[in-house]
Each structure stands twice: as C-alpha cells, then as structure tokens.
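Please read the structure below before turning to the comments.
Take a look at chain A:
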Amino acid sequence: MIALTILYILLAVSIIFNGLGVIGLHRFPDVYTRLHAATKCTTFGTIFMTFTIIAYGGVMYYWNPGQDQYLNMVLHTLAALVAILVTNPTGAHALARAAHKIGILPKHAVVDHLAEMEGKK
Partner candidate 1 sequence: MKKVIAMIALLIIFAFLAGAIVEMRGEDGGFGNPVNTDMDEYFLGDSQPHNQVNNVVTAVLFDYRGLDTLGEATILFSAVSGVLTVLRKIKAPKEVEK
Partner candidate 2 sequence: MNIATHLPSFILGIPLLFAFLTPIANKFSKEIRNAVFLTGLLLTGLFVGLMAYEVYTTGGWVYIFGAQDPVGELTTESLFRITFVADGFSTLATLTIIITAIGAAFYSLGYMKESPGMGKYYTLFLLTLAGVNGMVLTSDLFNLFVWFEVTSIASCALVAYHNERGKSVEAALKYMIISVVGGLLLLVSIGLFYGEYGVLNYALIGDSVHGSFIDLLAIGIIMVILAMKASSVPMHMWAPDAYAEAPEPITPFIAITSLGALFVLFRLIFFVFRGAVEPPALGTILIFLGVLSMFVGVSMALKQSDIKRLIAYLSVSQIGYMMMAVGVGFATLDTADYGSFGAMAIEGGFFHMINDGVYKALLFLSAAAVIYATKIRDLNKLGGLAHNMPYTTFFFIIGALSIAGIPPLSGFSSKLLIYESVYLYHPILAIIALVVSIITLALVAKVFFNAFLGPDQKMSKGEVPSSMLIAMGILTAVVILFSLFPHYVVSEIVVPAMESLGVGA
Partner candidate 3 sequence: MIDIVLRDIWSPILFIIVGLLVTLIAYLFYKLGNSEYRKTRYKGDPFISGNRPPKDLQGIHVGGDNLYWGFTHALKKFFEPLVKGHTGIVNDYVYWFVVTLAVVLVYLYIAM
Partner candidate 4 sequence: MIDFSFPLFLATGAFLVYIIISAFRIFLGPTAADRAVALDTINTLVVASMVGLGAATWETLFIDIAIVYAILSFVTTLYIAKYLEGVKSE
C-alpha cells in the first residue's frame, strides 16, 4: 500500500510538472523563457515518470524475483533516463545559442552581457 502511495505521488508530480511546462510554453513571451519552461519542466516531469516506472518495476521484481522482464524494464528505463538527462539540456543549449545567433533578443531583458560582448567585437 505504501508502494502504491509513493507511485501515485511520483506520477502526480510528473503530470503536474509536464503540465506546467506546456503551460509555460504558451504563457511566456519569448524563446528563452519558453525554453526554460518547456524543455526543463518537461524534463523534470519525464524524470519523475521514469522514476515511477523504475519504482513500479522494482516493486514487481521484488515480489516476483524470477521474472527477469521486470528487471529488464527497470534497466532500460534507467537507460532512457540517462539519455534524457544528457541530451535534453544540450539540445536546449543548442537551440538557445542558435536563437541568439540569428538575432532574437530576449524580451524585457534587464541585462544582456552576450549582446554587449558581441557588440564590442
């Protein structure tokens, strides 16, 4: 029962954060802030989703020790988690860099050191 509660909590966190990311995608004014909301809130939510699955599979494997497919699922989910963790921020960085290079400036920006630096050049 405790396991089920934990699973529900993890799943709820996942759904909430993914939803926040998608809301932010529509609510924020420019590319950079959308990147903040969209890619990273969803990354966080997806991490929790994988945690849910890992916990679920782990519990099932603990209760059915002979069943290798549960262990297999946990491991592969872990691999997906690592892949997400490595690739997603890099992709976000690449997009942000590209956006800045083609001249999209952050809206309502208080300070922009990068544009200053490029202006100096």
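Throughout what follows, a residue touches a chain if its C-beta (ideal position, glycine included) is under 8 Å from a C-beta of that chain, and two chains touch if they have at least 3 such contacts; residues count from 1.
Criterion applied: all candidates are chains of the complex that A comes from, given by their letters.
What you are looking at is a predicted structure, and each value in this text was computed from that prediction instead of being measured.
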Interface partner of chain A in the complex, by touch - 1, 2, 3 or 4: 4
Residues of chain A touching candidate 4 in the complex: 3-4, 7-8, 11, 14-15, 18-19, 21-22, 25-26, 31, 34-35, 38-39, 42-43, 45-46, 49-50, 52-53, 56-57, 59-60, 63, 69-70, 72-73, 76-77, 79-80, 83-84, 87-88, 90-92, 94-95, 97-99, 101-104
